[in-house]
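Right, chain A next:
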Amino acid sequence: MTVTFLILAVITVAGTAAAMGLRNAVHCVLALTVGFAGVAAIYLQLDAQFVGLTQIMVYVGAVAILAVFAIMMTHTPLPAKPPTYSSFWLLGSVVAAAVFAVLAWAICSSAASTQGLPPEPEVSVQQIGDALMHQFVLPLEIMGLLLTAALIGAVVIAMDRREETK
Partner candidate 1 sequence: MTQALDQIFVLTKQWLLGFVPASAQPICSAILSVVPVLIGFPLLFAITTWLERKGLGRLQNRYGPNRTGPYGLFQPIADAIKSLTKEDIVPLTADHTVHFLAPVLLAAASFLGYAVLPIGRNMVLVNMNAGVLYFFAVGSVVELAVFMAGWSSRSKYSLLGAMRAIAQMISYEVPLVLASIVAIMQAGSLSTVAIVDKQAGYTGIWPHWFVFTPWGVVGFALFMIAATAESNRSPFDLPEGESEIIAGYYIEYSGFKFALFFLGEYLGMFATSGMAITLFLGGWSAPFSFLTWIPSYVWFFAKLLALIAGFIWIRGTLPRLRMDQLMSLAWEFILPMALLNMLDAGIWHFMPAGVLRWLVCTAIVAVPCVLLGQGLKRNKKFQVRTYQFAK
Partner candidate 2 sequence: MVGEGILKGLVETARNFFGSYVGKDRLTTVQYPEERLPQIEAARSFPFLVYDGPDWDKGMRCVACQICEKECPPKCILIKKSADKKPDAVGKPQFYPAVFNIDISVCMSCQICVEVCPFDAIKMDVDYDLSTDDRFGDLLLDKERLAKSNEYYNAIHPTEAAAVDAHFAEERAKAEAKAKAATEAKAAAEAKVAPAAQEQPVGGETQ
């Protein structure tokens, strides 16, 4: 466990915890981008350069922006601030804590997770491309289909129906 990992882990956990705890929704999303960037840095630290950069591009560049846009578009100026947490927040936190306890227990007691770090694998972008185009070509095509469907679906759902009836 290196110092780099420790710093990144602290940043990531702090960012995500702030994202789930802060009052202001926009602050939450901004904190979340810190968390996403931290995860991306951890990918880079794990020698998964391509995935790490994709993570930044997709999460920081697209998902976070999408989320702030959604927050802006659904903003209702209310005089009184509504409570941040749901009515059953206690139950939710207990469930989450329990899940973490179980997972941590499983991880710590597992024998498979105690092996050492293997030598750095030489993974170039070209290899990833080759794999995508040969071994994983069917998933890739399905993914393309899924993304197209999601694109059309998102547009259709979010479209304002009132304009059609005009």
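In picking the candidates, the idea was that all candidates are chains of the complex that A comes from, given by their letters.
Rule of thumb we're sticking to: contacts are C-beta pairs under 8 Å (C-beta built on N, C-alpha and C of every residue); 3 or more make two chains touch, one makes a residue touch a chain; residues count from 1.
Treat the numbers as computed from the prediction; the structure is a model and nothing was measured.
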Direct contact with chain A in this complex, candidates 1 or 2: 1
Candidate 1-touching residues of chain A, taken from the complex the two chains share: 26-27, 30, 33, 49-50, 53-54, 56-57, 60-62, 64-65, 68-69, 72, 124-126
